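Only a single protein chain was left out; the remaining protein chains are all shown in position.
By written order: A and B. Residues from 1 in each chain.
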Amino acid sequence: MRSLLPLLALLSVASARAEMVALDDGEMSKVQGAGFGFVLENILLDAGQSTITINDITNGSGQNVPISVKEFYLGAAGSNKGANLNPVTTGRLAHPFALNLAKGEDLRSLRDDGQWVQTTPNNVAVLELTFPERLSTGGNACIAGFAGAGNNCSSRAAEKIDMGVRFDFQVAAGRTDVINIDIGELAMDGSYLRLWGDSARAQMVGEARLNIFAKTLEITSCASGTLNCTSAAELAARTIYLTNSYANVALGYGKTQPLLLDVTSNGQFVLELPNPLAGASTAAERNSRASEFYANAPRTNVVVDNLNFGGARSSAGVAPTGGYNFGSNEIRGLSFNYLKATSHDL
Amino acid sequence: MRATLRPVLRAFTVLAACVLASTAQARLEPMADNELSDVAGQGFINLTTDSNAGIDYTRINLGLKVETQMNMNKLQLGLYDRAGEAAGTSDILINNFALGSVNDSTGAVNPFMINDPFVELAYSGNKIVGLRVGFAESKGTLSGDIQTLSGSVPVHIKGTADPIYNAASGGTRFLLGLAGVYRSSIMEADATLVNSAGNLDPVRATYSGMPNGSSLSCSSGCLGGLTNALLSLFTSSNCAVTGVTTCFPLSQFQSLPIGNAAIADNSATQAIEGAARGFFISMQTQAVSWKDLDSNTFKEALAGAYLNIPKFKDANGNLVAPITINFDQAFGGIPRVDTCFGAATKGC
Partner (left out) sequence: MISRLGLLLCTLLTATAQAELHPLADDSLSDVSGQGGVYLSGEFSINKEGGPLWSKPASTNAATWTVGERSCATKGSTTPENCGMRLAVRSEAAGGWYVLDNIKGIFSFEGLTLRTRVINSGFAGDGAGFNRDVLEFGLPNEVKFKDGSFAFAVANQGGWRNSAGTVANGGDASYQQTNIFSAKIDGSIRMQGNVLVFPKN
């Protein structure tokens, strides 16, 4: 705060002297960790005029299958799938996006029961990129009108985003698969990525959480205006509706199961969540690590409160009627004792 | 008045050459043989297509070998009211679902192995009618408290007739003896998802057992063809064969071995030796036939959520069931293997 005073004095209309003085050691030592907060004010992105093509995905014969990315937009909630785009302010001044450098023992993660627990190891410097945080008290509904997603998000209704993108896959001669995704009232509160160096493993390791809360997520499999895809009824029949869905994906628990992303010496990548008991020598140590891991490591939940193929919504945000209604689908409390995924050429 | 910074502007404004580079061709062209031979496996994702009976398929294959030991509190797909089914039930509901197991005494895991997972979409015209996630190969222990299951889960029961004798009444034991079945004979039967009356029930089943009309067979230690001929006279009806119960609640099978654990995996090869092939979970709005990657035939999945663990060809070309248990396990259930470190075996 004090370092900003000279700047204020210089730039504003002021007659007072404004000599800049370096901070002394006593003042510097009070700064605990350093970080920047970001707020996106009145943001609107519309890439409808550009063509992005993703290559290097091949078909069975080794030929390139180009994927065109079109109609990307990002704006305020209530845009009616990007038709009425308005700017949105996301991230709050009190709870912004942040890029932090902090000590491992100072960082906390929110457990499912509302407790903040330390998940990163001691004595490491952690680089952290966070989305607006989730709160332990107070907070707003993460999904409006759906209590199951929690009420501890810092983003209010005005900070939620509408976002959409369309992928065209030229899968075969004369056949193009269209996947048109529109997300309504999206919030990603509580997501973060933390990276630090692990000297024992001699590599960079991390932990990550990805929280996605979406009131509506719709996937339409045709391009509006093309054959069989013009009237509202045709579009509705070709749409998959997810209503009140959220995913809390937890990858890694810094203390005993950090996320390892390696590239092997033969040019393949490996994603690994090691066994949290690895290196424990006595039964007592194994048991204490196990109970600590099961108590504090965040878990993955994926919940779709209503999944419907081909129905129609009577109004925005309401579960559709008609079509094939798969009802509620969920994966709860997923936790890995071990995961290793190694890529290989197909 | 804005402060313009001419030195900075100059530095930033770089006059690009006016040549408009032609955009790369997006048109698919077959590669010449010499170019094909140079492409030494460029990626781990590829996209393949299929077509069958008016349905088009697009599949994204991931070249990944996955070893995992994981637990989840609940796996629930398709909680909706369905004609002919009890209200409040789901197409698939498994509590305390786990893949793989742990060894508490050493702190090691016995991972579940998966090769080449894929995601596939089925299109009728430009409408998505089905979606599935599958594994080309999978092997390991699948555990859970199965409440309901929809799909195709063939189980092969093979073992000595001892448990059958133990479960049978005196009269049945006499009949079995007459048929040439002894306690040491190796008997076999095929089980599938049924209801408590022994009828095939691929939707929200709570039992696995011998469907009505099927019979036991003897593969060794009997009187050969005579035994099988006599056994075929006694078909399973209403979940019993000559008084011996032949349908078992799914909840008693707390761990299921997928693939053949007796064959050790050779870590030097990409393939998983002894794996079951063609495992998938799908959701479809109508009956959709999905391609079985092992046999290249199409297998129909019913509307709703569907779990398919198919029969596959083993090394000798025989079609084998993905889950093989013995009669002790069939009658008594299979206890859950330990999937949690520490005192608990589940729910961690």
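In the analysis below, a contact is a pair of C-beta atoms (placed from the backbone, for glycine too) under 8 Å apart; a residue touches a chain by one contact, two chains touch by 3 or more.
Computed from a predicted model, the values in this text were never measured in an experiment.
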Out of A:A83, A:A202 or A:A284, which touches the unshown chain?
A:A202
Out of A:Q118, A:T176, A:S224 or A:Q268, which is the one that touches the chain we can't see?
A:Q268
Touching the hidden chain in the complete assembly: which of A:T51, A:N80, A:S136 or A:S288 does that?
A:T51
With the missing chain put back, which residues of chain B would touch it? List them for me.
1-5, 8-9, 12-17, 19-21, 23-26, 28-29, 31-32, 34-35, 38-45
Omitted-chain footprint on chain A covers residues 1, 3-4, 6-20, 31-58, 62-64, 69, 87, 89, 92-94, 96, 98, 100, 156, 158, 201-204, 261-269, 343, 345
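We take it that only the chains that are shown with their structure count from here on.
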Could you tell me the distance, in whole angstrom, between the mean C-alpha positions of chain A and chain B?
31
Interface with chain A, chain B side, in the complex: residues 26, 28-31, 36, 39-49, 56, 58, 60-81, 90, 100, 102, 104-105, 107-109, 111, 116, 121, 123, 125-129, 270, 283, 285-286, 303-305, 339-343, 348
Applying the document's contact rule, which stretches of chain A touch chain B when the two form their complex?
53, 56-66, 169-173, 175, 177-178, 219, 221-222, 226-229, 237-238, 240, 268, 275-278, 280, 283, 286-287, 289-291, 293-294, 307, 309-310, 323-346
